[in-house]
Every structure is written in structure tokens, then in C-alpha cells.
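Removed: one protein chain of the complex. Kept in place: all other protein chains.
Moving on to chain A:
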Amino acid sequence: MAASMLCRRTAMLCRALKGLSCSKTVLSANSQSGFLLQTASYNPKPLKLNLREPYVPDKDSEKTPEWQKTARYDRKLFGRYGSASDIDPASLWPSHEQLDKIIAEEQEWHPPLEVMLKNIEAKEKQETEKRLAKEKLLAANMAKMPKMIADWRREKRETKHKLKEEKARRAKLLVEARERFGYAVDPRSPKFLEMVAEIEKEEKKKKKLMKRRLKEEQVVAPVTPPAASS
């Protein structure tokens, strides 16, 4: 009956258990197979069970030590002497309370296979998600890279260019000052700064004139074509 309850996995196991319970000894299998196979028979150490004078301690007397009155020792006695030790075989299995404790412990510490597989799947899923997210991030950043590189290069070029321009402008100003004053003026002196301010003013005036001219041209230009067309 226990055998039938175990066989929930495959039919093979069912047959296997039934087969072994009625299987023959080794030698007959040998003779059936046809060829002679010598098997060194395993010589076990003789079991000294001492069945002639079994020592069964007296539970009631006070002289017997405590450890000989425990359930564990009773089981060992039964294991050694069998029914010759007057022990109720039903006490070998755990009682109902002990069984409840065992079941609770097993439920807590030994989850069934389905639960474990689910946990493993969840963990794997988490890991793959993490990995995929990381890879996505990497890919996105790498896609941005050419543009970022080009931007940076452009920035660098522009700053270089600006510096060059700045230098050229300063050199021009120095030359201008040299011409005006006749000697090399220190760029930090107030004279130089006044000269720079003057030049800037003149440039501004020029720009304003240019703008006005452009505006006038633009006003003239759209007026004349409609006049011409009409």
C-alpha cells in the first residue's frame, strides 16, 4: 500500500518496485543471462546481536541509569533484539504531537519542488531583466556617442578659433596703438583702454550705418518689384 502511494511519478517505478519485491537472487540472474559472472560475495562482519541473553533494563527500578529509560534507547533495544525486548513496536514511530511538529518543520524548511522552481524562475527573471536593462542603457548611450563626440570636437574647435581670434584682435589693437601713439603702449595702461573704447565707438557707428543702409535697400527692393509688376 505504501508502494502504490509512492508510484505517482512514472509507471516504470511502479513496475520496478513490484519487480524487486519478487526478484530472485543474484546467481539465478547470472544463469539466466547466459555467461558466468563471478561475483565476490560480500562478507559482512558477523552481527553480534546477543539474542541468547538480551539485556533489557528494568524500567521501574531506580538502579538503572536514566539514559536507559529513554525512548531512543528503547528503539535501539528493539533494533537489536526485535520482539524479544518487550517494547511496543507502535512506539517506534513518532506520536501525533511529534508528527505535527515534524510536519511544521518540514513545511518551513523544506518547501516542495514547485515552490522552489518558482523561486528559481523568479530569481532568473529578475537577473535577466537587470541584465537587459543594463544592456539597453549601454546601447542607448553608445548610440548617442557619435553625436556627443562630434559636439565635443566642435566645441573644442570653436574655443580654439575664438582664442585665435582674440589673440589676433589684441595684436591688431596693439599695432593700432603703436601707430597712434608712436611707441609701444602697455595694454593695461588707461591710454590704451581709451583708445580701445574709441575704436569700439567708431565700429558701432559703422554698424548702425550699415544696418540703416540695409533696411533702406530692403524697403526699396520690395517696393520697386511690385511697382514694376503692377
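Going forward, contacts are C-beta pairs under 8 Å (C-beta built on N, C-alpha and C of every residue); 3 or more make two chains touch, one makes a residue touch a chain; residues count from 1.
To be clear about the criterion, contacts and distances are computed from a predicted model.
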Report the protein name recorded by UniProt for the chain absent from the figure; options are "serine--tRNA ligase", "Elongin-C", "Large ribosomal subunit protein uL15m" or "ATP synthase subunit delta', mitochondrial".
"Large ribosomal subunit protein uL15m"
If I consider the whole complex, including the chain that's not displayed, which of A:65, A:89 or A:187 touches that chain?
A:89
Touching the hidden chain, out of A:113, A:143, A:184 or A:228, is A:113
Could I get the residues of chain A that touch the absent chain, sorted low to high?
1-3, 5-7, 9-10, 12-13, 15-17, 19-21, 26, 29-30, 32-33, 37-40, 42, 44, 47, 49, 51, 74-84, 89-90, 92-94, 96, 99, 102-103, 110, 112-113, 116-117, 119-120
